[in-house]
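A single protein chain has been omitted; all remaining protein chains appear in their positions.
Presenting subunit A:
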Amino acid sequence: MPFLHADGLALLLMALTTLVVGASALHGARYLRESEAPRRRSGLLWPLLVLLWAALCSLFASGHLVVQYLALEVTALCAVALMLLPGSRASREAGRRYLLCTLSGSLLVLPAVVWLASRQADLSLAALAEVDVAPWWLALVTAGLLIKMAAFPLHGWLPPAHGAAWVSVSTVHAALVIKAAFFMAVSLWTTLAPEAASGAQLLGWLGAAAILWGSLLAWRQTELKSVVAYSTVAQVGYLLLLFPLLFGTDDEVATLAWQSTWLLVISHALAKAAMFMAVGSLVLAMGRGDLQGLSGVGQRLPLSLLVFGLAAVSLLGLPPSGGFTAKWMLLHAAILAHQWQWVLVVGIGTLLGAAYVFRVFRYCFIVPEDEQAMRVPPVSLDIIALLLALAAMGLGLAAAPVVALMGDAP
């Protein structure tokens, strides 16, 4: 079949999509009832999630450029619709901005795909492997995809969107939707431009800037949700480090980088989804979204805080999480390739990451001056999040079978 090819990686990503979408749907059912969202709007969550799930799975499993592109567009439109669901002014504003950004991304990708279609009869990836494209073509498509994955400096739309959306939507968005654009970029580069080493270096530097800038901004935020949103910007930067290590390096480096990046994708998806869910519970309980409100929250909501902590450990790449094993492999690849700049970037990124995560915890340990009334959200919300966070943790030591499924670098 020319349209579908389910290799190990595609299967893994489809399983991940199913897991995260399923968990978010379950979480959403309970969370929206708790936060008293209007039924007319919350009823739309599940159909949209199902559509999103189908689009993402087709993207990961497709071996055809046009199918990939269409799936990506459906994904983006679903995501915009999901962002608009709360109906608040902030969410309308953020959703409109997201729509504009993602459409301008499409405006870069679509002409390039059409241009290629006018020259090539067969747009399946297998056939495209024989084709060489001009650098401007690759630059155009990549720029479009970078907007969609919120890569630095095109990330401006992401934090307001996550700040205004329901957490059950932010989970899916941060965990999967932006990864979809990354997946497509990797698949295009490996197929069409396996020699583009200097462009890959450029992407690496963009990634490095994203890590530093995203972490710095996450550190400066006053709202809990914005901290988590900017940490996503930083995490996308780590993903972009794949490019300089995959292109123009020897097989051993490429394979290590390949496996580490997908491991990072999976563990970040699980951890970030868990983290958003924990943030949802915390915000619900505090009745406010800023960090100041966190003081004394530890005694009342230990489980939410535990989930936040476990997820943070994985995001920071501290052992024994999946993020740690991924970072270990990434460092191994960078040292092996003598690309020391990425070692430095990852090191500084970890420190900045610790700075913004522990800043959140610092507020939690402050003893509150007066007892505030707090409503404790149902424990089932935390259980779903806890399972995701534990999965991200367990991925660290049980990485062997997962990595085996990913196979070697193409």
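Assume contacts are C-beta pairs under 8 Å (C-beta built on N, C-alpha and C of every residue); 3 or more make two chains touch, one makes a residue touch a chain; residues count from 1.
One rule holds in what follows: contacts and distances are computed from a predicted model.
S.K.: Given the options "Tetratricopeptide repeat protein", "PaaI family thioesterase", "Spermidine/putrescine ABC transporter" or "Multicomponent Na+:H+ antiporter subunit D", which would UniProt use as the protein name of the unshown chain?
M.R.: This omitted chain is identified in its UniProt record as "Multicomponent Na+:H+ antiporter subunit D".
S.K.: Kindly state which of the options A:Ala127, A:Leu306, A:Leu387 or A:Leu405 is in contact with the chain not pictured.
M.R.: Per the contact definition at the top, the residue touching the missing chain is A:Leu306.
S.K.: Given the contact definition stated above, which residue among A:Gly8, A:Pro111, A:Gly289 or A:Pro319 touches the chain not shown here?
M.R.: Only one listed residue reaches the unshown chain, and that is A:Pro319.
S.K.: Since one chain has been left out of the picture, which residues of subunit A touch it in the full complex?
M.R.: Contacting residues on subunit A, toward the hidden partner: 259, 298-299, 302, 306, 313, 318-320, 324-325, 327-329, 331-332, 335-336, 343, 347, 350-351, 354, 358, 361-362, 365-367, 396-397, 399-400, 403.
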